[in-house]
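Written out below as C-alpha cells is the structure these notes cover.
This view holds just a subset of the chains, kept in their places.
Naming follows writing order (A, B and C), and every chain is counted from residue 1.
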Amino acid sequence: MLRDARLIAARDLRIEMRSKVATWQVLPFAFLSLILFAFAIGPDPTLLKQTSPGLFWLSLLFASVLGTQRSLSIEGDGATREATRLLGIDPAGIFLGKTIALLIELAALEIVLLGGVLVFFHTQVSNWPLLISSLILAPIGLASASVIYGSVTTGLRSTATLLPLLVLPVLAPLLIAGARCFSVATGSRGNSAEWLGILAVFAGIYVLLGIVLYGPLEES
Amino acid sequence: MTRRQLTKWVGVVSLAAAIADVWLGLWVTPPDVNQGDLVRLVYIHPALAWVALYLAFGVAAICSILYLWPRTRSFTMDRIAAASVEVGVVFTVLTLITGSIWGRPTWGVWWTWDARLTSTALLAVMFIGYLALRRVPSDPHVRARRCAIAAIIAAIDVPIVHFSVVWWQTLHQGATVLNPNLTPTIHGIMAWTLLLSFLAFTGIFVWMLLVRFDMAVLEDAGVDDGLESALIDRRAEGSSS
Amino acid sequence: MDAAIALTSAVALVGRFPVLAGVDLAMPKGSVTTVLGANGAGKTSLLRLLAGLQRLDSGSARVLGVDLARPERSYRRRVGLLAHDPGLYEDLTPQENLDFALHAVRLPVTATLPSLMRCGISGRLLNTPVKHLSQGQRRRVGLAKLLARRPELWLLDEPHASLDATTRILVGELVEEAASGGAMVVTTSHEPEYSVPMADLVVTMGGGVVIASERGGRHAS
C-alpha cells in the first residue's frame, strides 16, 4: 500500500513539476479570490480585518477545489484511467498517494495565502502554535475528502461543475473551525481546543474513510 | 398482502392520520399563550424535520453502507437509499419552508443564521448534490457505488457540521433567537396531537419511499423482462449483416 | 480440453444493452485467438470482459483460473490490453509511461528501453511527451508497454490499425513469441490477411455472439 502510495504521489508530483498547473494557476487563483472577497466586502479596514480569517479559509477552500480538479485531470481520460486500473494498483495506495500529492500542494497554497492575508489585511498573529497546528490538521481532512469526492465524480462529463457542489458542503466544518482557530490565533477570545478537535476528527475520519472506501470506488 | 397493497394501505392510513392531525391541530388544540395560533405549526414542522434528518438520511446512509458491503450488495439497497434521499430532500425543503413561515412572525425575519437553520440548509445542499450525482448518466453499478459513497460521506459529515455550526453560532452571539418556549403550556391534547403528527409524517415518509422504490423497481423490471427480447434482438443483428 | 479461457453463455450489459448476448468460447493455454466480425459485433466488448473491465451479467467466465464474476484485483496484473486508445499519460514521455507501469506491477524497469526500442520508439521520441506523438507512435508505445509487462493474457484490439508495414510484421512476431512463451493471446481484427495466419483459432462474432469458429494458420505448439 505504501509503495503504491509513493508511486502515485511521485507520478502526480512529477506531472505537476512538468506542467506547473498548480503553481501557475491554482496559487494565483487563491490570491485572486482573496482579493475578490475583499472587493465584495468593501473597503472598510476594520471590517476586512474582522473577516480576514473567514476569507483566508474560504480562499483556501475554493483554491483547493481547483487543486483537486487538477489532481483528477492528471488521471487522464477514460482510456488512461482504464489502463491504470489494469495495473492492479492497491486502491488504498492510490488514495493515499493522491492525498499526499494534494497535501503538498495545499501546504504551498497555505503559505502563500497566509502571507497574502498578513500583508493585505494587516493581521497580527499572536498564537503561532495554534495557527500552525490548524494549518497542519485542516489540509489532511481537506485533501482526503477532496480526493474521495474527486474520484466519485471522475469520468463523468460534468466533473468541473459537480465536484464543487459535492465537496464544498462537506468541507464547511473545516471553514468554520479553521476560521475560528485563525481568529483566536490572531487575538480574538475563544476556545480553540474544540476547534482543533474538530479539525483532527475530520482529518482522521476522512483518511480512514478514504482507505476503506477507495476500493469499491475504483472497482469499475 | 402484496407489496402494492401494503403501499396503498400505508398511504391511506398515514394520510388519514395526517388529516386527523390537521383537524386536531387546527380546531381541537388550544392556541398558545405566547404565540397564539402560530403554535399550530408545531404539529407539522418538527415532525417534518425529524423525518427528514433522522429517518430519511439515516435510512439512506444505512442502505448505502449495506450496498457497499459485498454480502448485502443489491440494487434494492441502492434504490431504497435513492428513494430515501429524494423524500428526505423534499422533507428538508418543507422543513425550511415551514420553519421560515414560522420564523417570519416569531422572529420577524424569514431566516436567521441560527445553528440549526444553517446546518439544515447545508444538509439540503449536500443531498441535492447527491441527487445531482445520481442524475448524471452512467452504468447502474458504477452509479450505485459512487452514490453510496457520496451518501456515506455526507451522512458522516452531518454531526460534524452540526457541532461546528452550533459552536460557530454560540461563540459569536450570546442569546440565540430560537426559543419557542413551548414547555410550560403544553396541554394533554397537544402532546397527543404532536405524537400523532410524528406518526403521520413517518407514515407518509414510508409511503413515499415505497412509491418511489416501486417506481424504480418497475422501471428496472421492464428492463429485466426486456432482457430476453433485447438478447434476441441483439443476436439478430449478427445474422442480418 | 484444459481451457485457460472458458466462457459459457456469457452475457454482458452496458446500461440496458446486451453488448455480449451469450458467448461460448474455450481456448487452451499458449494459444492465439483472432476475433473477426462486423462493426458493433461485440469484439471490443469481449476483450473488455476478458480484461475484467466489463462486468459479467450472466453465464460463466473462467480465465486463467479466475472467475470473472468475482475478479480479484491481482487478476488485472496478469492481463494486458491494447485498446483502441492505448491510454497513456499525455504529459509523460514514453519512457516515463513504461516505467510507471512496470513499477506498478512490480517488475524491474530495465525492461523499458529494450521494449520501446523494439517497437521503434527511439532517439528523440523516448523523451517526447506522448501528447506530441502521432497516432501510430502512440500505438507503438502501447505495444511496448505490453511487451515490457509480459502479461499472461494479451488482449489486442485491432493491433494492426494505424501501424505501418514494419510494425505490422513486428506485431505478428510479438504475438508468436508471447504464445510460444505460454501466454494466451486474443486479438480482434478487421484485417484477416494479417491476423488469421497468426491464430490457432479464428472466431467470427455477430450480434454479441460467436457465429462461426474455425482453425487459423498457426500450428499450436
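Assume a residue touches a chain if its C-beta (ideal position, glycine included) is under 8 Å from a C-beta of that chain, and two chains touch if they have at least 3 such contacts.
Just so we're clear, the structure is a prediction, and the values are computed from it rather than from any experiment.
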Subunit counts for every protein chain kind in the full complex: A x2, B x1, C x2
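Here, only the chains that are shown with their structure count from here on.
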Topology of the chain contact graph, where touching chains are joined (line, ring, star, complete, other): complete
Chain whose Cα mean lies nearest the overall Cα mean: A
Pair of chains joined by more contacts [C-beta pairs], B-C or A-B: A-B
Per Cα centroids, the chain farthest from chain C: B
Intercentroid distance (Cα basis), chain C paired with chain B, Å: 48
Multi-partner residues of chain B (each touching 2 or more other chains): 139, 141
Where chain A touches two or more other chains, by residue: 220
List of chain B residues in touch with chain C within their complex: 139-141, 223, 226-227, 230-231, 234-241
Touch list for chain C against partner chain B, complex: 11, 13-19, 21-22, 37-38, 40-41, 55, 205-209, 211
Of chain A, residues touching chain B in the complex: 145, 148-149, 152-153, 155-158, 162, 165-166, 169-170, 172-173, 176-177, 180, 190-191, 194-195, 198, 201-202, 205-206, 209, 213, 216-217, 219-220
